[in-house]
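With one protein chain withheld, the remaining protein chains of the complex are depicted in position.
To keep things simple, chains are lettered A and B as they appear, and every chain counts its residues starting from 1.
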Amino acid sequence: MTVEVLFGLLGVVATGSALLVVTTRQMVHAALWLVVTLGAVAGCYLLLSAEFVAWVQVLIYIGAVVVLLLFGLMLTRAPIGASVDLDASMAQRLAAAVVAGATAGVLVVSLVDAFRGEHIALETDRPRGHSSAVGAALFRDWVLPFEVLSVLLLAALVGAIVLSRRDVSEPAERGVT
Amino acid sequence: MPLLLPVLLAALLFSIGIYGVLARRNAILVLMAVELMLNAVNLNLVAFDVWLRDRLLAGQVFTLFVITIAAAEIGLGLAIILLVFRNRATAALDELRDLREQDLAPAGRLGESGTDGGTEPAVTS
Partner (left out) sequence: MTIQSVDYLAIAPPLAVAVLAILVLLLDAFLPARRRALVGLLSTFGLVAAALPLLWLGGDHRRTFCVPATGQLARSCSYVVDDFTVVFQSVVLGGAVVVMLLSLDTLRDSRLPSGEYCFLLLSSVAGALTLAAGRDVVILVVALEVVSLPAFALVGLRRYDGRSSEAALKLFLVSVVSTAVMLFGLSLVYGVTGQVHLSRIAAVLRANPDLPRPVLVVAVTLAIAGFGFKVAAVPFHFWAPDTYEGAPVPVAAYLSVVSKAAGFAGLALLLTRGFPSYADVWAPAMAVLAALTMTLGNLVALRQSNAVRLLAWSSIAQSGYMLVPLGAAGKGAIDSVLPATVAYVLAYAVMNLGAFSVVTLVGRRRPDNLLSDYAGLGRAEPLPAFALAFALACLAGLPPGLLGLFAKVVVFQAPVEQGTGWLAVVMAINVVIGLYYYLAWAARLYARPGSAPDPARTYRVSWSDGLALGISLGAALWFSVLPRLILEALG
């Protein structure tokens, strides 16, 4: 029972802070509310006995992704304090709200229809998301995507570096393709 | 725990992310909204994995891959946003208007192509 209550609380925190991420007028606050959402989701993983995923979430999402986002805000000289021009026009925001509301409605109805009454039986003695279990599955059954991801990471690294270097100027003849 | 609890939370996070993607006009804020959507995906995957007692642990392994993909996307994405900022001094999406459908000057119009090509300024210049 306590697990359900805890999960519900974390869910409220995650939803509330996610709403703030997409509505706040202060860019830096958006990043900080994102930390709260991501932390709450990490807590959800822990309650679902997915230990390893939870800590990866904390390390990579909160530790790396949010820090990168904050760097991005800093380097694009995001204003500190409230700014009015972060959102699109009122009409577009309304349209966005309608689309999001419709998505939520369709998803909730179809999910309730599909998974009503299903229960997750959590194993408390040995969590299935233990790092040894995940590691074994990763290297036994999912080697191929793991290897392909290494290409992805290297490409992202090289791509980010090459786009950030400033030592290349325009060629003399402008606009040559 | 009812399966609906995590799954509905994921649906809400996903919808909030969609709102953010459509309503924000700063590229970095759009990226944050995409992160919300990806977190919804991950929550779904983990919840289903635990519910199904998947022997292959596909859900949790897939979650790790999605987190990795998200990190790679963010790294490269911020490099691109900074590049745009260096060139244009803005991260606002609706100010990026150099590339778009343009109302054509008659000279370039395809419909007037063919035999009268010689009268077009681009040829004689």
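Quick note on the criterion: a contact is a pair of C-beta atoms (placed from the backbone, for glycine too) under 8 Å apart; a residue touches a chain by one contact, two chains touch by 3 or more.
Bear in mind the structure is a predicted one, so any value in this text is a computation, not a measurement.
Touch with the chain that is not drawn comes from one residue among A:L6, A:L32, A:A64 or A:L111, which is A:L111. In the full complex, chain A touches the hidden chain at residues 106-107, 109-111, 113-115, 136, 140-145, 148-149, 151-152, 154-156, 158-160, 162-163, 165-166, 168-171, 173-177.
Mapped onto chain B, the interface with the missing chain covers residues 7, 10, 14, 17, 21, 27, 30-31, 34, 37-38, 40-41, 44-45, 47-48, 51-52, 54-56, 58-59, 61-62, 65-66, 69, 72-73, 76-77, 79-81, 83-84, 86-88, 93, 96, 98-101, 104-105, 107-111, 113-124.
As a working rule, only the chains that are shown with their structure count from here on.
Taking each chain's centre as the average of its CA atoms, chain A and chain B sit 13 Å apart. Chain B contributes residues 1-9, 11-26, 28-29, 31-33, 35-36, 39, 42-43, 46-47, 49-51, 53, 56-58, 60-61, 63-65, 67-76, 78-83, 85-86, 91-92, 94 to its touches with chain A in the complex. Within the complex, the chain A residues that touch chain B are 3-4, 7-8, 11, 14-15, 18-19, 21-22, 27, 30-31, 34, 37-38, 41, 44-45, 47-50, 52-53, 56-57, 60-61, 64-65, 68-69, 71-73, 75-76, 78, 85-88, 92-93, 95-97, 99-101, 103-104, 107-108, 111-112, 115-120, 122, 128-129, 133-134, 137-138, 141-142, 145-146, 149, 152-153, 156-157, 159-161, 163-164, 166.
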